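== subunit A ==
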Amino acid sequence: MLFRSFTFSWYCLIAIISTGAHSAVDNKAPVLTFTAIPDQDQQQLKLRFQQVADYLSATLQVKVNYIPVKSYAAAITAFRNNQVQLAWFGGLSGVRARQLVRGSQAIAQGVEDTKFKSYFIAHHSVNIAPTKDFPLGIINKTFTFGSKGSTSGRLMPEYYIRQALKAAPKELFKTVGFSGDHSLTITQVAAGAYQVGVVNYKVWHSMLDAGKIDLKKVQVIWQTPEYTDYQWTIRGDLDSKFGVGFAAKVQRALLAIKDPQLLKQFPRSGFIKAENQDYAAIKKTAISLDLLQP
Partner candidate 1 sequence: MRHLFKLTDYSFSYPDQSVLAEVSLSIEQGEKVAIVGQSGAGKSTLLNVLYAQQPDQSAYCVQDRQLIFGLSCYNNIYLAKLAEHTALQNLLNLLKPNPRALQKITVIARQLAIEDKLHISVNKLSGGQQQRVAVARACYQQKPVFIGDEPVSNLDALKAQQVLEVILNSHQTSIIALHDRHLALQYFDRIVGLKAGKIAIDKPAAKLCIDDLDQLYL
Partner candidate 2 sequence: MLNFKKHSRHPNSNSHQSHDGAFSHPAKSVSSDGIRLRNFSLLILAAGLLVSFFADVEVHASEPWLHLQLMLQGLFTPSVSNPQSLLLDLLYTVAVALIGVSVSVVAGFLLSLCYEHYLVRLCCAFFRAIHELFWALIFLQIFGLSVTTAILAIAIPYACTFARVFHDIYQQSQVKITQLSQIKRSKISYFLYVQLPQTLPKMQSYLRYRFECGIRTSAVLGFVGLPTIGFHLETAFKQADYSFAGALLIAFYLLIASIKYWLKLYLLPLYLSIAIYVLPSSDFVNDSENIYRFFSSDIWPRVVLGEGLSVLSIIYHYSQWFAALFMSQGVAGIFNTLMLSMMAIAATAVSCVVMISIIASIDQYWLMQKIANSLLLILRSTPEYILAFVLLLIIGPSMLPAVVALSMHNSALISFLLQRNLEEKYLRKATGFSDYLYKILPQIYPYFISLLMYRAEIILRESAILGVLGVMTLGFYIDSAFEDLRFDRAFALLFITAVLNILVDQFSRKMQLNFTQQGIRVRSRD
């Protein structure tokens, strides 16, 4: 009995391997796949980008897929390896991706992305009042960034910290953590796990509107100067696969998003043209902080 089931299971294995060998044929209709950096709530992202996929699919007349990833680096890697051809990047991740993929272009950004900013937030127990100038009270507190590769949760805040205090965060704070994303930063500062943190202002406002923030526990103490952030970036080799002028078609489609329901998901008031040069400042900052090779 035992022996028989043993042989039987071996037969199954042999059968499956031999059939699997020639099943690797699939239809070759081109599919446009895109991803986005996981900067907040995954559920939110899925909701948002499924709508984008549906919209693009209808407008461009090709199948459009969204694949979720777990980290900023994974989004860049997928873009680099041509697993995705289009991506919603942050400022830093976009610069990194375009450096790795020759010919790739920033094609669109949110209206607000030209004047983006980060909020420094603090737990109520540290008693730091909101200020216009850099809040010196955060020195020697425990501090958390968002993701290591985030523009609004890492790059720009670190830049402003260094500019104001002339020292690396590691030397200024008791502990420096990386919460992983903006929603987590808010959760952890609200729980007092970290005393101070820094977040993307858009995420702060959407969580505030959703009633997920208790202002008695955590509040904004400072906002950074403005900088350029998120953008859609597309690979340069799309025309051969989808036909001449496809990248331009994608750009037009993105700029034409007017559905308030969809825009609210981002949340952006609309999309405007972008180009690689818009991110030169981000690139320079990243290089100065050793987060990018020249």
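As a selection rule, all candidates are chains of the complex that A comes from, given by their letters.
The criterion applied here is as follows: a residue touches a chain if its C-beta (ideal position, glycine included) is under 8 Å from a C-beta of that chain, and two chains touch if they have at least 3 such contacts; residues count from 1.
Worth saying up front: this structure is predicted, and the values here are computed from it rather than measured.
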Subunit A: touching candidate in this complex (1 or 2): 2
Complex contacts: residues of subunit A adjacent to candidate 2: 2, 5-6, 8-10, 12-13, 15-17, 20, 23-24, 26, 41-44, 67-74, 76-78, 81-83, 96, 100, 123, 125, 142, 144, 147-149, 170, 174-181, 183-184, 187-188, 190-195, 214, 217, 291-293
